[in-house]
Every structure is written in structure tokens, then in C-alpha cells.
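Then we have subunit A:
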Amino acid sequence: MSTVLEILHIARFGLAGVFLLGGGFFVLAGAIGVLRLPDFYTRLHAAGVTDTMGSTLILLGLMLIAGFTLLSVKLALVGLFLFLTSPTATHAVANAAHKAKLKPLLGTYRQTRKGDNEGGSQ
Partner candidate 1 sequence: MNADFITPLDAFTIIDLILMLMLLIVGLAIVRLNDIFAIVMLAGVYSLVSALWFVSLDAVDVAFTEAAVGAGISTVLMLGAMLLSSRTALPAKPVRKWASFFIVLATGAALMYAVTDMPSFGDPLSAPNAYVGLEYLKRSLPDTEIPNVVSSVLASYRGYDTLGETSVILTAGLGVMLILGMGGKINGQLKKKAIDYDNADAQAHHTVLRVVSKMMIPLIVLYGFYVQFHGDFGPGGGFQAGVIIASAVILYALIFGVDAAKAAVPPLVVRIGAALGVLIYGGTGIAGLILGSNYLDYNVLDPHSAPHGQELGIMSIEIGVLITVCSVMLVIFYGFTSRQPDITDKDW
Partner candidate 2 sequence: MNGMQFLAGHFNYIVVIILMMTGLYIVISTGNMVKKLTGLGVFQTSVFQLYITMGKVTGGRPPIVAHAPEGAEHAAANGGEHGASTADTAVRMVHDMADVPVNGVIYSNPIPHVLILTGIVVGVATLAVGLALIVRIRETYDSIEEEDVEEAEYKARKAANA
Partner candidate 3 sequence: MTMAMALGMIMPILTWAGTHAPPLVVVTPLLAGPIAVFLHKGRLAWAWALAISILTFVFVLLLMPQVIQNGHIAYYMGTWVPPLGIEYRIDSLNLLILLLVSAMGVLSLVFGLPLVENEIEESKRGQFFAAFLLCLAGLLGVTITGDAFNVFVFLEISSIATYVLVSMGAERDRRAYVAAFNYLVMGTIGATFFVIGVGLLYMASGTLNMADIAMHIHGHSDNRVVRAAFAFIVIGLGLKMAMFPLHTWLPSAYARAPSMVGVFLASTATKVAFYAMVRFIFSVFTPGSPFEGAVFDLVLAPMAVAAMIICSVQALYQINIRRLLAYSSIAQLGYMLLGLSMGSIAGVAAGLLHLFNHALMKGALFMGVGKASLRQGVTNVQDLRGLGKTMPLTAASFTVAGLSLIGVPLTAGFVSKYYLVVAALERGWWWAVAALIVSSVLAIFYIGKMLETMYLHEPPKITKSKKTAPQAPAKTSLLALGPLMLMAAANIYFFFDASLPKGLADAAAKALLGGGAS
């Protein structure tokens, strides 16, 4: 019995580690994307990855570590809040850019490089 618990214990922390690392990877990828991608909309896309995948995985990992405690409930609430707000924020920003008549970059990067559009809706 105790060995089963121990295995579960190890598995829990192992899984938490995987989630945290995965979350970290998405955050990093998002950050690189914001810096490297060519135009406003694609950068926004990269930033969205940080918000959704990155934070969700990190929160899941933390919840696994915290176990069945009040802390987990709070983390779940944080997750819920982010789940609702970050796509909305991304939507609002993209909407504003669209309203401001910011054209997305079409075609390949090399073709339109000259007209590189520094992101910014205003």
C-alpha cells in the first residue's frame, strides 16, 4: 500500500515537473515569437500562446504540487480568470488593430520585408 502511495507521490511530482517545464517552454516560445515574428498579428499570436498554454500548464503543475488544498482551489480560480480574460484581451487588441486599419502582412516574409510593420495599433 505504502509503495503505491509512494509511486503516486513520485508520479505526481514528476507530472508536475513535466507540466512546469512544458509551461516554461511555451512562455519562452511566446517571448521569442514576440521578438522574432514579422508583424503585429503574428506577434499577437505568439503572445497569446504565452497566455493560454504557458500559464495553464504552469498552473496545472502548481496545482499538482499543492494537492487537494485551498491553495489548489485558488490556483484553479486564477486559471479560470486567465482562461476568460487573456483571449478577450488578445481579441480586444487585435480588434483595435483591425479598426485602426492595420493590414496583416500577407505573402512571405522576404517579399514584404521592406514594409515591415512595427506593431502598434495607435
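Picked so that all candidates are chains of the complex that A comes from, given by their letters.
Going forward, a residue touches a chain if its C-beta (ideal position, glycine included) is under 8 Å from a C-beta of that chain, and two chains touch if they have at least 3 such contacts; residues count from 1.
The structure displayed is predicted, hence computed values, not measured ones.
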Please name the candidate from 1, 2 or 3 that touches subunit A in this complex. 1
In the complex, the residues of subunit A that touch candidate 1 are 81, 84-85, 88, 91-92, 95-96, 99-100, 122
